[in-house]
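Other chains dropped; remaining ones untouched in position.
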Amino acid sequence: MDDDDRMLRWEHRTELPLALASLLFLASYAVHVLGQGLSDFWHALCLAVTGATWALFIADYLVRWRISGQRLSFVHRHLLDTMVVLLPLLRPLRVVKTYDAVQRRRGQPRLPLPLRVMAYASLSSLLLGFSGALAVLQQERGAPDATIKTFGDSVWWAAATLSTVGYGDVAPVTPLGRTIAVFMMACGLALLGAVTGSFSSWLLQVFARPEETEGPRSGDRSGGP
Amino acid sequence: MDDDDRMLRWEHRTELPLALASLLFLASYAVHVLGQGLSDFWHALCLAVTGATWALFIADYLVRWRISGQRLSFVHRHLLDTMVVLLPLLRPLRVVKTYDAVQRRRGQPRLPLPLRVMAYASLSSLLLGFSGALAVLQQERGAPDATIKTFGDSVWWAAATLSTVGYGDVAPVTPLGRTIAVFMMACGLALLGAVTGSFSSWLLQVFARPEETEGPRSGDRSGGP
């Protein structure tokens, strides 16, 4: 219980700074990739900010590991956090969790479960698509026979991949670009599963009790004097 | 209760006119996009009708917001209506709701839940595909290296996109055309989720009680003297 209390206090204190750091990480990486016309000073600054925020995430991870008192089980019990340390571009995903926690504290009514899942999946798709488009663009831009040359191409490709549509008019050609693409396909599948599953259960909830959600109208009519 | 009554009365009165207006909106937009050989007068008329019906949707939305007595929560509680105001091409989707309400009033037996969901998803796909094909065609037609040149190409592309097949033999190349395409991909995913989920639950319902739906035949046989 003591560990839990310390963990809660730690998370409570670091929540907001880390959320800001994650947005800073994404912004500095985006400026580094997209700002080709900028001077070397700005690129060095962006890389420094990117590195510093990454170090921050690792430090937070280690502190929470120590507080938890767990051993290796911490790694797979906090799988999202572990992936964040390896791929800090995913860090902004925790913002959703933060927002959820803030809403709960204020005692505001939360969205129904499937809508929350869909919101989470949508936000994840947006972040993943944006991060993936940046990373692939950085790899592909210099390749001689690349079809992904601008950020617009890259975003278009990311959308076609995450939705598993896959036109193939633009596609990565470098080994590293393709590796990132395979990772995005796997995430696209998982997101598809999340959207499909939550949509399915939402539909069942909404339609399964027609008396409560839709019925009052017809109920009043048939039951009225 | 008073608000609810007024809302019901308002919806009851505006239901049919707005359904007709939504079809008028779609028709005038279609004529504007597809009728390239028409004179300027007809194009101006179509745009006028399109604008007028759009204004009608906004007016209806504002009136219902005021009647509801809700504040900002109205926006996300009536998410479909909010999206309709921004993207009136989606307005005809409410026709499904209207049809459902009319059926219920007449006391006719409604289709089983998953079949209704599938009907809804199919009709949504048709409307979304038709509207999207029109909108993309309008953007792509003039681009120099466009592959979508006729309405046939556009519909073919829309079908391949909504089903997430994505051949890529025709695909939008302009930024605005691609933006519309990304929106359609997102909707395609949601529709896929709806179809998958409803099909899944329908199968479970049908097969889970073989005695009632399939059994009488074998039941009579085994129970016969």
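Lettered A and B in written order, each chain numbered from 1.
Note that in this section contacts are C-beta pairs under 8 Å (C-beta built on N, C-alpha and C of every residue); 3 or more make two chains touch, one makes a residue touch a chain.
Computed from a predicted model, the values in this text were never measured in an experiment.
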item	value
Homomeric assembly size (copies in this file), of which only 2 appear in place	4
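As a working rule, only the chains that are shown with their structure count from here on.
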item	value
Whole-Å separation of chain centres (CA-atom averages), chain A against chain B	29
Contacting residues of chain A [partner chain B, same complex]	122, 152, 156, 159-160, 163-169, 192, 195-201, 203-204, 207-208, 214, 216-218, 221
In the complex, chain B residues that touch chain A	4, 8, 101, 104-105, 113, 116-117, 160-161, 164-168, 171, 175, 178, 181-182, 185-186, 188-190, 192-194, 196-198, 200-201
